[in-house]
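Right, I'll just put the structure down here and ask away after.
Missing here: one protein chain of the complex. Every other protein chain is in place.
When the chains are written out, they are named A, B and C in that same order, and each has its own residue count from 1.
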Amino acid sequence: MRPENPVFIPGPTNMPEVLRRACDMPTLDHRSAAWGEILRPALAGVARVIEAPADARVLLFPATGTAGWEAALANTLSPGDRVLACENGMFSRRWIAMARALGLEVEELRVPWGEGLPAQRMGEVLAADRGHAIKAVLATHNETATGVVSDIGAIRAAMDAAGHPALLFVDGVSSIGSMPFRMGAWGVDVAVTGSQKGFMLPAGLAILDFRAMAAATEGGGFPYTPPVGLISGLKLSCELLLGEGMEAVFARHRRIAGGVRAAVAGWGLSLCAARPEWRSETVSAVRTPEGFDAGRIVTHAAERYGVAFGVGLGDVAGKVFRIGHLGLLSDVQALAGIATAEMVMADLGLPVRLGSGVAAAQEHYRASAAAMAAAA
Amino acid sequence: MRPENPVFIPGPTNMPEVLRRACDMPTLDHRSAAWGEILRPALAGVARVIEAPADARVLLFPATGTAGWEAALANTLSPGDRVLACENGMFSRRWIAMARALGLEVEELRVPWGEGLPAQRMGEVLAADRGHAIKAVLATHNETATGVVSDIGAIRAAMDAAGHPALLFVDGVSSIGSMPFRMGAWGVDVAVTGSQKGFMLPAGLAILDFRAMAAATEGGGFPYTPPVGLISGLKLSCELLLGEGMEAVFARHRRIAGGVRAAVAGWGLSLCAARPEWRSETVSAVRTPEGFDAGRIVTHAAERYGVAFGVGLGDVAGKVFRIGHLGLLSDVQALAGIATAEMVMADLGLPVRLGSGVAAAQEHYRASAAAMAAAA
Amino acid sequence: MRPENPVFIPGPTNMPEVLRRACDMPTLDHRSAAWGEILRPALAGVARVIEAPADARVLLFPATGTAGWEAALANTLSPGDRVLACENGMFSRRWIAMARALGLEVEELRVPWGEGLPAQRMGEVLAADRGHAIKAVLATHNETATGVVSDIGAIRAAMDAAGHPALLFVDGVSSIGSMPFRMGAWGVDVAVTGSQKGFMLPAGLAILDFRAMAAATEGGGFPYTPPVGLISGLKLSCELLLGEGMEAVFARHRRIAGGVRAAVAGWGLSLCAARPEWRSETVSAVRTPEGFDAGRIVTHAAERYGVAFGVGLGDVAGKVFRIGHLGLLSDVQALAGIATAEMVMADLGLPVRLGSGVAAAQEHYRASAAAMAAAA
Partner (left out) sequence: MRPENPVFIPGPTNMPEVLRRACDMPTLDHRSAAWGEILRPALAGVARVIEAPADARVLLFPATGTAGWEAALANTLSPGDRVLACENGMFSRRWIAMARALGLEVEELRVPWGEGLPAQRMGEVLAADRGHAIKAVLATHNETATGVVSDIGAIRAAMDAAGHPALLFVDGVSSIGSMPFRMGAWGVDVAVTGSQKGFMLPAGLAILDFRAMAAATEGGGFPYTPPVGLISGLKLSCELLLGEGMEAVFARHRRIAGGVRAAVAGWGLSLCAARPEWRSETVSAVRTPEGFDAGRIVTHAAERYGVAFGVGLGDVAGKVFRIGHLGLLSDVQALAGIATAEMVMADLGLPVRLGSGVAAAQEHYRASAAAMAAAA
């Protein structure tokens, strides 16, 4: 990788320098008042970014997103509890495995990778669970492996239609801060994310938001040395996102993603996401022709042009390569990634015409930039 | 706190700017080869810093030291297992509580806070455990609450004398990287520390070292997004420590600590550590006169002079204040802390003569600096 | 301008983060030995980068490149002295004006902007100056306004053929560190540059190199507070350039420039540089169609896409826009700039097909990357 090139992996994202600097703090006595001046707005900022209801409570701790999932499950459910989940990609698969490892009984649905979560089928399962043995529904909002976003509001609607009291747990790791996430409106009980995606920070901070009803433990205080720098960065990240306006942030991601999707169409390729409504605004998984190992694209891009794309994972390993387009990324920088992908595919003998994806993306970016300029 | 003043808390420590910069990296694709160039030397460096045996295995993960303890216990012991531990301060107390929360049965010894761990008594308990029901001995190398270091080698000798096969777990959070820690020579099976003490890094990284026999889980790879920056900092931290030479690092801490202890004697006060051999080189807990609330010193120092000292914890809350002297700290900066403590105690009416502690520390630092200059 | 986009101005260049950090130093006592450890390798590094002869002497001082020119002239020539110079762009024009302001008599030649310096005509003037009234020849190695590089070796050859003893002053501001500059081989007596171009540092440091015969003043020491940070950056910049190898650095710039020129041809446009041998490797001045104000491209790129290109200056104002391609810039980032220029020209109604320049540049970068990979 060349440090002057942006990365095109679906997180960790390219980080604004101001956020990196906010993280890089000299030592602060975390028992001093100054610490509260950092922590409080960080917590409040996260709540606003995810549109948490007033009674929600944000927890931050130095951990991976995976540990965040574990903390969410372990602090609210008990071994033997039954949960409903559906695998539609690698990350939902891992969450199901973790739930089992924690002793939960998983009522597991499956849809083909590339599809969104089946709200209707989930509702049917819940309706059939008259005894309310199912304590929680686990939903992956944005499947990073397939570039598929699911309709969490529809799942909530299905739960409500079934009159089922299960808690709704949502993995928002690769959606929160980049795509609409309406914790309150969607009735999400526990939301999980990390610092290294939409918040554009280094990895290392798990971010959880519990509705009061879901919070089994009463937190308060940090009974350990907090990662002051990361939380200082989180405070500023929320300020930047909220200062831009969350709807503007979402529109920006949608615009960048639109150009990437136009390029994919320009190349004559298709997305892993099977339907338009499932297309993620943060990552596109691009299907390569049958018989071609998509992993070669990622390796060649790294070795020859110093650019990082994402490999396919699990069931779509070798079948897709992924272009991350979340976090700090402009239209101009997206074009650099698209142009690189074209060079790579041409180098590897795929029938992609140089400039074809770029031109399609340029049309998209020109039109949307003109519309923004006209609106301003 | 004023940012131009060093902190005198027992961790997180003052950080060298080069380490902060090593942590502050642009996004790196952690699936690229560049990541290995950071991770491998970081792991090898930690092993050298703690003098790990060849078969030991270092684990790094984004977590607090507390979570590091938990991971150490949870990955090697099972609920119902019996462990031997001794409370001699706040951090040993917390570890015992955690062990119980994990379902372990704790054979608990107690000594007064201010004393080191009783190797002989521990040996007697082990000798009496003829059935070897005790699976592990938990030892806090340096009690940060009392400024007491314990003789881990003596505990190992007692274990060996008893012919007992229990594992030896050592909390080296506030000793590793600052005081001698001979994992191999002491037969330590699991050592735990964090990034924010002797390694002089931001908080957020748990560092564990398992001997092969203790490693229940076979790790390898990072099944999640690693905290690349912190581990990049850890790599450089190890290079700095090993480049200086660990014995030189230990001597430096001993020298700085010696000046602080001379100042305490100059003030006519005493340490919480009950005997000279228990005096920590990383933190001094200073007993204040009967009837005086030691916490006022910490508050007043912060409010009036912008300097952070450590409060007393647990059984010695209000009875001691703590001066941290680990990590990046020169003799000159230690004198600033000592001079500040003098002003604070005088402000609060304690019978401390201005300049008395400073002069005692100056004598210590002059003599030791002269000896170093003569040796060089 | 958006901070995530590279700049495409012909200096100051995009700066590697390591160089910015090397400049950002805490206060150093510049009377301490540590200062020599920075200054000496910086001076030696500059001498190596420009292939200075052994008797040359590098001077550094906080100043603009313009002040560097002034210092070069003022310290070696006296009012009334005669110099030979040729205007072929904005920067040569300014140098001539400065020489006059300093009281020098300028024998001025002119060639059309877009042409290189006329070595043959210069030789003829010198041959005719039998009394050797001309004390110095002023030559602009790379005309930043027109993207024209001149053959300094040919000028030296013409001077030698004329048997003329005049000194040879060369403005290498936008060439040194990016294009071959052979101070010794070309018999350059005084070379002038600044920190913000090939050295990829912030502006603020003038860099002069005098051959012994030209050095009227005996310097030594800094009789003022030196800009320690900038010179620390210069030290590292030289290490990076020399570590890569100057020929590799030149090849890298040639490669990036080649892609930009391919794109210009792909657009059906032409360069200001009138002949291939005059094409600069650091900046391309692109002629726009008759009747179109080229400045609009620069304004529109900045306002709509947050990308900085260079405007036309002086006689070519409104007729060209400039793409800087020196300093930190990869093929991938150059494609971002090319794609942006395409969008801008299309937005402004110029008959440029989207993707046309990108595809031409991609071909160039693919082929050259493949050749490099094959060679490695």
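Here is the rule we go by: a contact is a pair of C-beta atoms (placed from the backbone, for glycine too) under 8 Å apart; a residue touches a chain by one contact, two chains touch by 3 or more.
Bear in mind the structure is a predicted one, so any value in this text is a computation, not a measurement.
Residues of chain B that touch the chain left out of the display are 2-6, 14, 16-17, 303-307, 328-333, 335-337, 339-340, 342-343, 346-347, 353-356, 358-359, 362-363, 365-366, 369-370, 373. Where chain A meets the missing chain, the touching residues are 17, 21, 26.
Contact between chain C and the absent chain runs through residues 1, 3, 7, 9, 11-15, 20-21, 23-32, 34, 61-67, 194, 196, 202-205, 223-230, 302, 308, 311.
We adopt the following convention: only the chains that are shown with their structure count from here on.
With centres taken as mean Cα positions, chain B sits 37 Å from chain A. A separation of 54 Å divides the Cα centre of chain B from that of chain C. Distance between chain A and chain C, defined via averaged C-alpha coordinates, is recorded as 45 Å. In chain B, the positions touching at least two other chains are 21, 26.
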